[in-house]
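Working notes, structure below.
With one protein chain removed, the remaining protein chains of the complex are shown where they sit.
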């Protein structure tokens, strides 16, 4: 059974509390339930990591190839500031899919830039569905 | 039955010929077959428009609300230069999903900017699958 | 009797539908009626062109000197992206007046730049009245 | 009877002397006569202020709501450098129309930026007629 | 008894009228009353100057060392455009504290830049309390 | 009794050692004593966190609403590089006051930009007093 | 016999009328006669397309490999704004030579940028001769 | 006898007090004495204006042609921010010489830009001698 | 015996795996062996820290003066984004040498900027030898 | 017989050795032979100068009008950095044609800018043929 | 007797020929005669160097302290591109005065920047008189 690591970046543990007009009303647990349900349907297993620490996310990506077949990551604020996450993604050879709850082009200018451009593909703007579409995309790639 | 308009922007008629390391080997017809197959599974109908003319694409978007429930658009080169398509997308009230075959952040700098930011969400970098994921996203939204 | 060509740029056919807080509630037909009424009072004749096609607008400007004494143009989205319309305006020797429904300096940054700077003068921010003031300005010039 | 304040910004007292290829041959008095004539026709009263002092113009705008129904202002050089005038315009609730003798987009780059973007609308490039069109626009708004 | 000069920059005489979501509902008189009350408690005397004129503010700063022990200044719009006020602040040897009602980083981009950087310290975003905190800061410095 | 969290960002544990012409001669302990003394006078309780880890600071901010009534934060170097701290501040509903020992506008250009603009207000340039004024400001807000 | 397509971009149909100090006094027909004469000498056949429509030019380039051995294109205003033409040129495998009547570095700043950089080579600044030199260059390449 | 107006811009009344490492130890009166002495030698008469008010300087320049044969101006801080002074200089037909005590290229970046570029020539960096050289330059021009 | 701390920044634990055309084929352990060998020859002792956490690196630098005589640091991705590491380096008084495996000027534009400019010197582009040369440089300094 | 000076800028003496994918396999001598052959056909005489010294090239241009009827110059690296060559070209009244072996728009960003814009026309991207087309262009001009 | 070196930068040997509307009609010899005449009056001796070679100018500046008491330099085109001349000026301890025939702020944008900012003072815009004023300024300094 294929394994996918879902990484939630900084502040995503606060989902449901935070600026609901931008991020929606779902809590992170509710999102994880939806992801698990889809994983089960598609017969892959998923693990979750939520971290506010850039270094922990870099650690997780760097050690992922031994344990996972793909990564779905929402780098949140680190999308725009972390060259370290970019380099980690470039250093591994399993597919990485970048997802965002909101469309980064419709927010502040400094959020238009993505440093995590090393990811294979990017899905943004569909709220919780961004994760589900991201998982589908990852599964498609690892099944090829 | 819900109807979705698939818009292929400039030069996409040349797919299969053009820079295969960036765009893959599929012809546009092969892509459309895959889209039709998915549409059938999901019980929606799809129409296709390929145009190299910014004005035709603006016309199609502007008149779409009378005929369609959603649009999936790959604006290709017009992503980066057309304010007119942006304004057309903002002027209508059906969901519009923006897709790209390649990850625009991994190409030339001038392709990092998307003027079509009025679209609900964006999917890029998954080759043909960008369209299929885009169609799934659109269906999800119109079924809500 | 002097003749003036009124050019409505991309998406203006959707007026009344589109973002009413920016563009107001008038349809394009209603605007044209107001323009015709003023033209009649001022004893000039007016023709109208609405087009979403940059090329059609360039064609119209290029061939206008044989048929018209002045142009009033709302280039809409092409204000900010079309060097071709700028060059067309610079190439002809009848007066061209540029109008905008809204004040472009109060909108997104990328709308502050006008490439159509070859026009004689510019009127913006008065809604429908921008057209009427533009027509008055054009008449004043051709009557000198 | 409605009252409109006409504000002439810095150096406009020198009109007729100064760079005639840009500003025309009219003196400021001649312009004021034309404005008065139109005001009379339209049955509004007009007062004039010419000042080279940013502070005086800010004073005049700030105290205008008690005495005037609208302002027509040619901020001249202060268009490009005065945040204070912008804030004054934003602070009052009578309509303000910004006018320029020449088309600011056809002059030096540093004149393309307007900080007075808080004004309702803008008219530029018609020489003396910019003032007359501006007065018409102001009257139209206060009569609504 | 120590003396502090409180300088209110352009348009602050309109407080209470102007954009209350940004500046609050207090009139300048009400603010001055609060400042006087705190001054009395802290046993310093305060004088006030409100001016829309950059030159008057420069004059006041330049002549202040003879009469005052410190300055609390809200340069308002001149924060972003006046090198003359900056130079005046740098030229005197009494402490100058810069205050702002709102957080300049949460407003338009052109307000993020402060040219009055010669001031000792800066307090912004606390509404009327910015003045009171500024006065406390000034007193603390002159009492050392 | 109200509770306030004081957050000291990276390298502030080295205070007293580091570049004394910029940061003064106080050690962090000495600063904390002064803060505690003021807190006692004002009858609030204070907790302290010094961390060089962006992630720890984000964690602390995210979990603060359950335990604290306000935050006073000196983000130090993270002021200029952390979108994650900005998002954390924006995600919570207790007041956050940003303080700096030195005036960021008088230092290197890259320190003029504050990404933590989501904070209610900002106080900078008063050395140790920046913290004390920040605490006063926070108390004033939570007492309203 | 080899075939070359000559594409004249927007507004070039107005040649002879338009800003003669920049573009010279030749009409487009006169230019085409000169091109035909040279083609005859060099024993190649030439076809001509003048279009103000970006989309038509993209269509023509995309379908050219079936009919032509090389393209000589003067993209005029689209040089600076069309990513679509750039992509079309990159998508085909026959040589494309870019020509300009005037030296784009001696005109307005926004004309210094060429988006059509995918073309093999560029010739600019020789008036009508730019076309003739461009045709010679194209012939040289296809004869290799 | 020829007459020259010497204009001292903002804060120059504080000379001798202010940042002596940049501006030297001379008071403005001492400078004026040196200027008068040179004027006497060269047989011209000089008048002086020191003003912190941009508007007063604009007034003085605008009315100078009736009274003076040349202007020597040290615009000080207004060098970098005043388009109004630039326009005033451009509007008159007597020679204007711009002088600075210090070399503006050796100070902060924002002082490298001169908006008063309409002046005939510029002399900077020679302390008090900048004025004397400026007066010599002006005399040379008006004697031609 | 003098002690030197060798700091390996983010992702360097993956060396040997990652983009070998940029970073070479050595694993981090192999590099450390080479460093130890040189240290032994030069009679200094070395400790190693590899961390993906910006905060850990800041902690290590801040506490190093008690334990080490010099630091050799390869900040990797944090070179370009960490003001906190820069401030830590500036806060301590033992020499710090910055090394890079590759020449940062030959990689992506965003890698040309070094925020860690507080380091005494910089060595880049010699692969593993960058570390060895860096250690030699550090030893030279501490032996003076 | 007309005389043309061919100037080869810095490093062109290394042609054939240097980066053959950019500059081709021809040595400079081989190129000069081709140029001489064409010159003979066209009945003009040619002289050659290869120099790595900006000053020598400026000298040669400045003294050329006495000896030559036209210049064909490949300024190579000096294209992007030499204002002195630009000024030399502008100072003489014989035609100067600028040529490049490769298309400068397809290379590094800093090579897109041409300071030698004073040249009449520019030919780039055709390898050795750039010189031959440049000579033809020069001959055409001097024969007019 | 004091000695002054006059350095004429690139292309100044062409004076009188070149763009007379910018540089005037004087030849370099005529200028040198005027300088010699003034030197005689002021009892200093002058030597002249005209060079188109950046390196020669750097050589001359570097060796000047042994032979000269001051330098007057018109760096011409090298003003804007030569860091080497800037460093040479900074390396010597005799005064250096920078002169320009024309006002660099009234010419192309790339000429507004002066890299030779290490010079004591700058005089520009007075044609030949710029040299004479520069010589006076130099004499004044060396006589102190």
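Brief remarks follow.
Labels A, B, C, D, E, F, G, H, I, J and K are assigned to the chains in the order they are written; within every chain, residues are numbered from 1.
We take it that a contact is a pair of C-beta atoms (placed from the backbone, for glycine too) under 8 Å apart; a residue touches a chain by one contact, two chains touch by 3 or more.
Being a predicted model, the structure only gives us computed values, none of them experimental.
With respect to the full assembly, the chain omitted from this view is in touch with I, J, K. Remark: the omitted chain is touched by one listed residue; of K:58, K:101 or K:138 this is K:58.
By the touch rule set out above, chain K reaches the unshown chain at residues 53-56, 58-59, 62, 81-84, 86-88, 90-92, 115. The chain not shown here touches chain I at positions 103, 105-106, 112-114, 117-126, 129-130, 133, 136-137, 140-141. Touch with the hidden chain on the side of chain J covers residues 9-11, 13-14, 17-19, 51-56, 76-78, 80-81, 110-111.
As a convention for this text, only the chains that are shown with their structure count from here on.
The minimal number of chain-to-chain contact steps leading from chain C to chain J is 2. Looking at chain A and chain H, no chain is in contact with each of them. Sharing over half of its contact pairs with A-F by residue number, the repeated interface among B-G, A-B or C-D is B-G. For chain C, the set of residues touching two or more other chains reads 53-56, 81. Touching chain pairs in this entry, ordered by label, are A-B, A-F, A-I, B-C, B-G, C-D, C-G, D-E, D-H, E-F, E-H, F-I, G-J, H-K, J-K.
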